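One chain of protein is taken out of this complex; the other chains stay put.
Then we have chain A:
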Amino acid sequence: MAETRQAARPLSPHLQIYRFTITMAMSIIHRITGVGLYAGTLLLAAWLLSVAMGPDAYATFQSVAGSWLGQLILFGFTWALLHHLFSGIRYLMWDNIRAFELRQADFISWGAAVLGFAATIIVWIVAFKLRGVL
């Protein structure tokens, strides 16, 4: 009764097979924000270069950064940076075997997500206050 045809090799299960967990979501978001920040370093370089080049270049940078699209990108950049920062602290904790229990791991993951978002809102409230908009 031996099988005459070779069965297809089994594939290991991929993402869609697993139940959603906050640690899994945060892992994916950590990587996405990391890649976003990678591209975002061009903004930092452009900002510094515009100041180095002189008033005209700086004025151009400011008008682009101050446009609604520029502000949207800068908001996204702020969130990506702060999210990645708080999310990254979890990895440093886990490296040192802190918050390693399942419930603790879930707790600091939700915590990092909330802190990253809250800190972004605070930074932008301060930014608008400094500019006298709020």
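What we mean here is this: a contact is a pair of C-beta atoms (placed from the backbone, for glycine too) under 8 Å apart; a residue touches a chain by one contact, two chains touch by 3 or more; residues count from 1.
Rule of thumb we're sticking to: contacts and distances are computed from a predicted model.
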item	value
Per UniProt, the name of the complex member that is left out, chosen from "Succinate dehydrogenase hydrophobic membrane anchor subunit", "Sugar ABC transporter permease", "Thioredoxin reductase" or "Biopolymer transport protein ExbD"	"Succinate dehydrogenase hydrophobic membrane anchor subunit"
Residue among A:A45, A:L72 or A:L134 that touches the chain left out of view	A:A45
Contacts of chain A with the absent chain, listed as residue ranges	31, 34-35, 37-38, 41-42, 44-45, 47-49, 51-52, 54-55, 58-59, 62, 66, 78, 81-82, 85, 88-89, 91-92, 95, 123, 126-127, 130-131
